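Let me begin by presenting the structure, written as structure tokens, before commenting on it.
For this depiction, one protein chain was excluded, whereas all remaining protein chains were kept in their positions.
Chain nomenclature is as follows: A, B and C, assigned in order of appearance, with residue numbering initiated at 1 for each chain independently.
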Amino acid sequence: MPLNKVVSSFAEAVADVPDGAVIMMDGFGGPGGMPQQLILALRTQGAKNLTIISNTAGLPGFGATGKEPAINHGILVESGQVRKVIASFPVSPSPSRPTAFELAYREGRAELELVPQGTLAERIRAGGAGIPAFYTPTGVGTSVARGKETRVFDGRGYVLEHALKADYAFLRALKADRLGNLVYRGTSRNFNAVMATAARITIAEVDEIVEPGELDPEAIVTPGIYVKRIVKR
Amino acid sequence: MPLNKVVSSFAEAVADVPDGAVIMMDGFGGPGGMPQQLILALRTQGAKNLTIISNTAGLPGFGATGKEPAINHGILVESGQVRKVIASFPVSPSPSRPTAFELAYREGRAELELVPQGTLAERIRAGGAGIPAFYTPTGVGTSVARGKETRVFDGRGYVLEHALKADYAFLRALKADRLGNLVYRGTSRNFNAVMATAARITIAEVDEIVEPGELDPEAIVTPGIYVKRIVKR
Amino acid sequence: MIAPRLDREAIAMRVARELPDGAYVNLGIGIPTLVSQFVPEGRTVVYQAENGVLNYGPLAQREEELDVDLINAGGQFLLPVPGMAFFDSAQAFAMIRGGHVDVAVLGALQVSQTGDLANWMLPERGIGNIGGAMDLAAGARRIIVAMEHTDPHGRPKVVRECTYPLTGRACVSLVVTDVAVLEVTPRGLLLKEVAPGWTTEAVQKITEPRLLLAPDLKEMEL
Partner (left out) sequence: MIAPRLDREAIAMRVARELPDGAYVNLGIGIPTLVSQFVPEGRTVVYQAENGVLNYGPLAQREEELDVDLINAGGQFLLPVPGMAFFDSAQAFAMIRGGHVDVAVLGALQVSQTGDLANWMLPERGIGNIGGAMDLAAGARRIIVAMEHTDPHGRPKVVRECTYPLTGRACVSLVVTDVAVLEVTPRGLLLKEVAPGWTTEAVQKITEPRLLLAPDLKEMEL
């Protein structure tokens, strides 16, 4: 059978997400890069006790233009489906406007593992690349190094950080071919391309599905080997 | 001044390579991906006691089509400029046709650090990415793990491997803009794109130099931040 | 002695003069974002943002220019410019951690006399955003802090030891504030410039650690 990873609906794409699943999703900020339809479908599907690995824990309005609603994983926090977030930018920049996650965190309804953004990206990359752990200079001498192994190489201190993997990665890409090759648009690539590599089941929400050969083979960012399901918005 | 990394000749591009320099260069096989003109210029320039980090130690004929001579870093071994090679595929597949490097190695004129290919790529990536060391499953229980720290994560053994950096990286790319953004062609991308990140001075030999904006910003493989000099073939 | 403090633009203007021609620069949020508009004529500076863009230029201003797929790390909308390159977050931070970014300009809550930086959390909030700050602090070749000299309560932000959670240790090279320019040296903080109308004594008065005076101490040029 010719390879075809296209799934016909968002509901179908997320149907098998179990309670307790670990899910990676982009979320640098606003609507760019967010797998909005997958998130909406997961809210409807209702899986609970989720762990979300993302840059933020859902920031309303950040990076939005006002042209479209900025749906992000904050809605899963609001619906009580999220037990834990692993993030670098978990709360609103302004303390006077706490997000759903900050409230849940303060009330003990949600946990947080706070990770520097580059360490987050590198831990995800490591997860996808078969590297269980690596040393990084980031965070040495700060609270993020607390309880972690540190080690000196060439006279400088480094912290040991461990790979992150997930059960699912929800991606937002611009185009896919049915083999799962993906391209993104502009800065929306950010965490999407690296999360694509680190999940057991990677699902891409895309604007357009094209035939193999229509994407420039030199410009494919995520080769299809990483992608299990594709859904068109 | 507008940024302009274009250098007018190969001789000028390699003029400052000192004796004892560590140089990365591609070399999966034949002419594809090899910075042939930079290698020729370095032979003329004459720097000695070089350490070459490359997939091979120069394999005549591999991957060549007969349409053009397959110049590679083997000529620097022949000219006695190479003291050490760090490689994964250092000798000819057929023992009856030893390369210049194999002869030099047997006669004690050149050293070898033999590294699995994926570990080589990852050590170079680590060098470019500020990661001093990482654990990998590759080579556990084999001679490449000898004398190295091993460690168990989640019940599986891993070896600690260290970053590789270089004084120079000689790249072969298809196109550059004068800001140093690069694209490659086909499988010639292989070690070039990762070596670009790990040297103090990265020099790209390209077929064509274009104006900024002519390369698709979504398809740039090596962003200009990694590239110091560009020379047109 | 009660000379006015510099405004945020003037701080940014002074920082801009520190950026060498051809430098790759990452600008943090707050005052640092203002720096790009003051780069001296004839100098080229290339901006990197940790959400995955190199060589970005002016910000988008008009409603119809706003593109959710074209933002910098502060969430500001960008305009497309020739020579831009996009990459993913792992690559963006590989650049930063790998020492490819020449200068990062960051805001700060506190800077210590040994160059420790605290800029990610007010302890009273109990939760905060690290974002890319720790990676920039650890990875950029040179860290310039751009900030007001005192906090909203009038307390010194240049301190002997940071009391706020740290972003990085001994990472800051230069501090540009609304009253002075301080260099972090192995012997301590060197007062190199004072704002117009400010005396060294006045600066010292709102600075916790003892300042060393540069032999060529002068008035800040903007």
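Here are some notes:
Operating definition for what follows: contacts are C-beta pairs under 8 Å (C-beta built on N, C-alpha and C of every residue); 3 or more make two chains touch, one makes a residue touch a chain.
Note that this is a predicted model, so its numbers are computed, not measured.
Taking every chain of the complex into account, the omitted one touches A, B. Set against the missing chain, the residues A:Val7, A:Ala100, A:Val115 or A:Ile131 yield one that touches it, A:Ile131. Summarising the interface, chain B meets the missing chain with residues 28-33, 55, 62-68, 88-91, 93, 95, 102, 105-106, 112, 114-122, 124-125, 136-144, 184-194, 221.
Where chain A meets the chain that is not shown, the touching residues are 1-3, 125, 127-131, 177, 179, 181, 197-198, 211-214, 217-218, 220, 223-226.
By definition in this document, only the chains that are shown with their structure count from here on.
Shown here, the protein chains touch in all possible pairs.
Distance from the centre of chain C peaks at B, each centre being the average of the chain's Cα atoms.
Centroids built from CA atoms put chain B at 33 Å from chain A. The mean-CA centres of chain A and chain C are about 29 angstrom from one another, to the nearest whole unit. Centre-to-centre spacing of chain B and chain C amounts to 36 Å, using the average Cα coordinate of each chain.
For chain A, the set of residues touching two or more other chains reads 122, 136-137, 184-186, 221.
For chain C, the set of residues that touch two or more other chains comprises 86-87, 93-94, 96-97, 138-139.
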